[in-house]
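A single protein chain has been omitted; all remaining protein chains appear in their positions.
All chains are identified by letter, namely A, B and C, in their written order; residue positions are counted from 1 within each chain.
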Amino acid sequence: MNNNYYGWGLPIDISTHGASVDRLIYVIHWLMLALFVGWLTYLIIVLIRFRARPGHTAAYKERHFKAPTYIEVIVALIEAALLVGFSIPAFHAYRNVVPPADQAVQVRVVAEQFAWNIHYPGADGKFGKTDPKLISRVNPIGLDPEDPAGKDDVKTVNQLHIPVGQPVIAYLSSKDVIHSFALPVMRVKQDVIPGQEVRVSFEATQTGNFEIACAQLCGLGHYRMRGFFIVDTPEVFQNWLKEKAPK
Amino acid sequence: MSHSEAELKNQVKVYISVFVVLMFLTMVTVAVSYLHLSTLAAIAVALIIASIKAGLVACYFMHLISERTIIYAVLGLTAIFFLVLLITPVYSV
Amino acid sequence: MSHHDHDHHGHHHDLPFWRKYIFSVDHKVIGVQYAVTALLFLFVGFTLMMLIRWQLAFPGQPLPGFLSTLFGDANAPGGIILPEFYNQLGAMHGTIMIFLGVVPLSVGGFGNYVLPLQIGAPDMAFPKLNMLSYWVYFIGGVIMLFSFFVTGGAAQSGWTSYAPLAVIAQQGQTFWLIGMVFLITSSLLGSINFIVTTVQLRADGLSFFRLPFFVWAQFVTSFLLLLAFPPLETAGVLQLMDRLAHTSFFMPSGLVVSGEALAISGGGNPILWQHLFWFLAHPEVYVLILPAMGIVAEVIACNTRKPIYGYKSMIYAVVFLGFMSFIVWAHHMYLVGMSTEMSAFFQVTTMIISIPSIIILTALLLSLWGGAIRFNTPMLFAIAFLPMFGIGGLTGLPLGLAASDIHLHDTYYVIGHFHYVVAPGTIFALFAGIYHWFPKVTGRKMNEILGKVHFFFSFIFMNGVFMPMFFQGLAGVSRRLWDPTQYAHGLSTQPLNVFISFSAWGLALAQIPFILNFFGSIFAGKKVDQNPWEATTLEWSAPTPPPHGNFLTPPVVYRGPYEYSVPGQKKDFWPQAMKETN
Partner (left out) sequence: MSAPGEIRYIDHPHPVSGVTNAKLGMWCFLASEIMLFGGFFSTYVLLRAGNPAWPTGSHLLNVPLAALNTVILITSSVTMVMAWYSLAIKSLPKFKMYLGLTILLAFAFLVVKGFEYGMKFEHHIYPAKNTFYAIYFTMTGLHGLHVVGGIVANLYYLFPGSKMWETNPEQFTGRIECAGLYWHFVDLVWIFLFPVLYLL
């Protein structure tokens, strides 16, 4: 694990969409800082200038200020711009723009207390059928042994490998409680709701060993629901898949 | 509430008529349920009838028809949030 | 209590001790009961947090000293806090601070004591109901505390109690739900009382636009409690059904827990809980902050010796804020998979609701302009509230925008954000209120030197606790982790955790002067007359401490609430109830 990836601020971003998230975070923090420094400067000046002292009395008549109204309007306009210009399109892209399934690496992520089951469709590109009734210790995702599409499926626990420079579609589901699938370096976070399958897509821009984090309290093992998130070159990734394929 | 004698006498007639209408509407809504309407039509008819009945109870038994502004204000606010609570979740799941 | 010799108060003096101080129907006694109970709960909640901070600073290391054996083998064997116990501490810290500490202090305590006085009423509209509210709250609190001692311990699914986790949790969760039903009922009864009192019992001449801002804030807060709390009661009943009658309101089909299929019918929806929960819990945020703004407005007006800037626009803003707070709740749920249209709607409402907050904050800041500012302890806390609440509000922006929320959701950034609103925000305002109204309640002032020591150290340590959390959050550290160093980004920010923990323990030490001051001043504080701050609002026209029935003659109001430094007056304050010049 390379510690240069992480610091006391945003971790590195290795995703294609992350820049839009980071840009919004930066812009908004600059706005916040400007407003806050403005308030604070004003506050300090006022506290010194209008301190109670002999010979100084308060003014009853309200001095009408125009500047605050302008500032409020400007802030409102900036908020509207951030909303329309940054947040709504970026969130729309994050949630709705999905690469065609045949050009993407597809993967199912089945969360449970306290592990991430990763399920690749294998060479045929088709996920085998699953059924909660079939779940057992040896079959943690309830894969149907009768289904031919599932024969070549690759299953791992806490090992999410993806190729660099290729879109990935992850189908998230949960066996028990609500988890939240977080890839901090990918700027991906998505609640995993039992009874539903949520789709999230992303693309990595550099290789490396990273982490999957659980972001939603899911029980006493929440803190250790950590997975490995490994971005490889496409060749290494394909080799890994072959290696893991059931024989 | 203060009412004059004549007004009060009239009240009883109002209560009785509302009672008759409520009974009639109850029969109608039960009868309609045996008609095997489509789900959507059935829901619409049942809810319209229920709303009329509820309106009658609220207006005449609870005297909302001649209530004070403050009560209307409280109920208006409640009605808005009631609708928000009723409708929003189903659209965001 | 000083004794006032008035015939109509005679019956009150005959009451036995338990009717006068325990099962009292007097709003002032009930207010003090609420305040003292809530302060105790704040202390309990704070203690839980300090234990959490030990685990976060030194993950997996045994607690120091006698603490290592205090919690027993079930919770902390060998002094090492177990994850189960850690989750209890977290869930109960949140629950206790919000539902048993801050709201009962700001609404139950200050609201009960001050509101009837400020509107010139002899008591709340329904005194017996008021007593009932307190005792129902008390029972709810006892149930919550008791749950620590049942098998499996207290609730451990977070204060949000998301299903299905909370449904399959141990029995502590059942106690939590039952406790919540009591607390909700108490709040509902209280809010009805506040609304009716404000509408019906205002003194003659006290029109709505002459009400102190504090009363407005409480009035709006009461509507939030009245209309937002019932859906949580619904949710609580449904979760109780899921837990006790094994229904499946929040449980979808096909759940498999620890390799075992759950024997339930399924067909429910976990998101339903979140909707019903946040339908309350977002307005609840404003329940936490509005009374605090009210207190700050009172203290600032009094200590700048001038009227509040933009009084009417502040009132419009607070009403609008209250209304909007009902339609922003789903911004807590951007990442549950809702449609982007729905999230766009909630982003828009969230940005809109930031405007009235900014208006109120700006008005309070501008109120300082042209004043003659007295730097006493309540004023210091009120001034500090402004930038601290500012930070809390501003950091809400990146969380309210769905795109930036992708990265920040459920991280320490969220914790930093809402604690800035509630801890150095609301709790500072509550301290301001305590120092401000203490002389009215007891007839004695609190010590200024101890007060200032309390303020400056609290201010430093508060920021020491919460400022680093933004950096942890940006780094992506998830909330509610027993051991954040499991993750690489958690390891890199671990020094911040150590710093935060020491700040938190420093913050605890900084409360010692407050506790000494509070109890010491009851007996040894400087005695004061009925209006020591030379304030204008009605509570300062009542005797100190106010007798049963509050006012010797029913007050009549002649002017607005903040007539300070009026030209042509000899004194720089002109009380609302004073007919002649002052």
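Note that a contact is a pair of C-beta atoms (placed from the backbone, for glycine too) under 8 Å apart; a residue touches a chain by one contact, two chains touch by 3 or more.
Model, not experiment: these values are computed from the prediction.
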Task: Check the whole complex and report which displayed chains the hidden chain contacts.
output: B, C
- prompt: Who touches the missing chain here, C:Leu15, C:Leu145 or C:Val196?
  reply: C:Val196
- request: Could you tell me which of C:Leu82, C:Leu276, C:Leu335 or C:Val414 touches the chain that is not displayed?
  value: C:Leu276
- request: Give the residue, chosen from C:Gly60, C:Gly259, C:Pro495 or C:Pro554, that touches the chain omitted from the document.
  value: C:Pro554
Statement: Residues on chain B facing the left-out chain by the touch rule are 1, 3, 8, 11-12, 15-16, 18-19, 22-23, 26, 29-30, 33, 39, 42-43, 46-47, 49-50, 53-54, 57-58, 61-62, 68-71, 74-75, 77-79, 81-82, 85-87, 89-90, 93
- prompt: Touching the missing chain, which residues of chain C?
  reply: 6, 8-9, 121-123, 125-127, 129, 188, 191-193, 195-196, 199-201, 226-235, 237-238, 241, 245-249, 264-265, 267-269, 272, 275-276, 279, 548-554
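Going forward, only the chains that are shown with their structure count from here on.
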- prompt: Among line, ring, star, complete and other, which best matches the way these chains touch?
  reply: line
- line: Distance in whole angstrom between the CA centres of chain A and chain C is 31
- request: Take the average of all CA coordinates in chain A, do the same for chain B, and state the distance between these two points in whole angstrom.
  value: 48
Task: Hunt down the residues of chain A that sit against at least two other chains at once, touch-wise.
output: none
Task: At least two other chains touched by the same residue of chain C: list those residues.
output: 269, 271
Residue ranges of chain A touching chain C (in the complex, touch as defined): 1, 3, 5-11, 20-22, 24-25, 28-29, 31-32, 35-36, 39-40, 42-43, 46-47, 50-53, 56-63, 65, 68, 71-72, 75-76, 79-80, 82-83, 86-88, 90-92, 94-96, 112-113, 132-133, 135-137, 142, 175-178, 180, 182, 184, 187-191, 193-196, 198, 211, 213-224, 226
- line: Counting only contacts in the complex, chain C reaches chain B at residues 199, 223, 227-228, 231, 269, 271-272, 275-276, 279, 326-327, 330, 333, 338-339, 342
Task: Under the touch definition given earlier, write down the residues of chain B that touch chain C in their complex.
output: 70, 77-78, 81, 84-85, 88-89, 91-93
